[in-house]
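Left out: one protein chain. Kept in place: all the others.
In this document, chain identifiers A and B correspond to the written order of the chains, with residue numbering beginning at 1 in each.
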Amino acid sequence: MDLDKLRKTAAEVVAREDVRYLLGWKKGTFGYRIAPGFVEDAESAAELIFSPLCTANLATYLTLTEKPPLPRGQEPDDRKVAVMVKGCDSRAVTQLLIEKGIERESVVIIGCPCPGVVDHELLAEKYPETEETAELKWSDKGFLLLQNGEETEIARDELLAEKCRLCRYPNPVVSDIMVGEPVETWEPDDDQGVAEVEGKNAEVRWEYWQEQFSNCLRCYSCRNVCPLCYCEDCILDRLNPTWIYRSVNFSENTAFNLARAFHLAGRCIECGECERVCPANIPLGKLNRKLAREVREKYGFEPGVDPEAEPFQASYKPDDPEEFIL
Amino acid sequence: MSAMLLNKEKWSDFVGMLAGKNLWAPRESDEGLRFVPVAEGEVPTLDYNNTRVPPKEAVFPQTETLFKFKVGGKDLEEPRPDQDAVLLGVRPCDARAMHIIDELFSWDEDDPYYLKRREKTVLVGLACNEPGLNCFCTSVGGGPVSTEGLDLLMVDLGEKYLLEEVTEKGSALIDEVKELLEEADDNSSKQKDKLADEAAGKIKRSIETEGIPAGLPGLWEDELWQRVSASCIGCGTCTFLCPTCHCFDIQDETEGFEARRCRMWDSCMFREYTLHTSGHNPRPTRSERTRNRINHKYSYYVDKFEVIACVGCGRCINLCPVNIDILDILGQVKEEI
Partner (left out) sequence: MSANYEPNIVAFLCNWCSYAGADLAGTSRVQYPPNIQVIRVMCTGRVNPLYVMNALQQGADGVLVSGCHPGDCHYMEGNYYARRRLGMLKDLLEFVGVDPRRFHMSWVSASEGHKWKEVVEKTVEDAKEAGPFEGFRRRQIDW
């Protein structure tokens, strides 16, 4: 990835009069961290990076912007928002377009073909983080780690994130401007995580999820980080009726996690953010990927690919499978 | 108060002798997620940096029943009384955090639920020899061997643990296991001081807090808050995992005719935290909420209790999904003052 080109493109976009700010990745405050950057002028575009550390899905911020009431006489700022997207992130943008969560005219999409990002936890485990900000680059063999003046070659398989092993869309499916050449797609792995759970019998599965959900802290980071969880009035926040009690115990946690997974059926674009941010390390990706696979195989629908498609849960086909119906 | 030595070979005996006491410790199999009751026959290893969920949940559980009642009835039923508990391997920062929130829970009105549990809990601390990447306890008044809030401090001296009594509760615990212990000599206390100095030297991150509490009110309308909170997604990770965060929400929950009033952790980073019934929200955006989080820790709490409500454990920095770094924010605050 040619960073100069990326920054130049970003600077040009931000300089446009109809663009309010640009969402990109910048170096974090220490170690391998990456912080989402809100770039408002061409100068700050020089801080932007794109590396195997850039796991964050910035499409989240398209719907996260708050719109508090404006003082009388003040006009809302309706300028466009530019957003840098990887393959998976672009699917989130497309899915938002499908659901009419955003308008096509309101965004400038800068596509960044992505050869696959790393699993941060694995990286920090194998190559301990230090207080210095480190750099990671794509290389021929996989990744090149630049830390405290030392260079380390790391094989791609060693650190590649699970979602990237399963990725089928490394190149952005929608974009206004592409930075760099499209990458060669790879054969996705079989989803062993889901298959492993499916292989167990029902009781063992229930126990497995019981253990996982019991750890849930209900911090809602999975919901908030998800680019497709953007309801202004979330059912989990409602008090009347209280569908899911606020108390944290296995029953409510299960209801919460199932409701969250269910609301993403046919919408989840498998960017893996929920699983990455979970402080209790609950394998949320497995729930989402299981449903995504069912939707793909049974209903032939793939979210976030065709902006003209009808949303999965708000459409039907007369010949949808119904072998489960009595 | 006296100090004793415990040979590590006798560690399992030590745990065994305390087994009847509702012992809590981090469990290795959950990657040190939180303090959990030690199962019978289990010997916890204290080989961890720090738990993700602070041990505050042993005295201030995430969900707690205040009383039970029947729908339509008038009688209130008290919740089950709590057992005594011994927390094994509490880091000095987390114990100090409990010491700090004790002030709040015993302020104008006593909080009987918290205080009763606090009284029944013995905190056995474990000094830090290897501080974590984002620890900054020394900047906010703590340290790797700080004993504030602890009842007993253990220091890992390699082959032995040095046990230092801090409170009466701690001495009582020592008395029960006296047969396993030997008297400490001068050498071990020297060794402890040396380890403490080394540990303090390994803490890489710091902030000079002087001037921050006084300066924060002046930055109320500063555009800094907009800048530092732009990437915030509004989740509760930073507050739920903070050892000094103590906000709660109270709800009535019913199930058929059974009902209870309970309280559960709440987070000022949630939109509904300040949402009024009318629909008005005095903290409408994440920038006001972030401002409140910083101000509460570094300004309001200082005004009221003369102590910063942050112990520098680094959890909010480590686990923030979008790298919002409290030290970075404080650094920017200092620049603006």
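In the analysis below, a residue touches a chain if its C-beta (ideal position, glycine included) is under 8 Å from a C-beta of that chain, and two chains touch if they have at least 3 such contacts.
Keep in mind that this is a model prediction, so the values were computed, not measured.
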Visible contact partners (per top-of-document touch definition) of the missing chain: A, B
Option touching the unshown chain, where A:A124, A:I177, A:V197 or A:C234 are the choices: A:V197
Option from A:T65, A:Q192 or A:S251 whose C-beta touches the chain left out: A:S251
Residues of chain A in contact with the chain not shown: 197-198, 202-210, 235, 243, 245, 249-252, 254-255, 258-259, 261-262, 265-266, 287, 290-291, 294-295, 298-299, 312-314, 316-318, 320-322, 324-326
Residue ranges of chain B at the interface with the undisplayed chain: 65, 68, 79-80, 255-256, 258, 260, 262
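Quick note on the criterion: only the chains that are shown with their structure count from here on.
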In the complex, chain B residues that touch chain A: 30-31, 33-34, 52-53, 62-63, 133-134, 204-205, 230-231, 233-237, 240-241, 249, 251, 253, 262, 264-265, 267, 270-272, 284-286, 317, 319, 321-325, 327-328
Chain B partner contacts - residues on chain A that touch it in the complex: 28-31, 33-38, 56, 60-61, 64, 66, 68-69, 129-131, 215, 217-221, 223-225, 237, 242, 245-249, 273, 276-277, 279-281
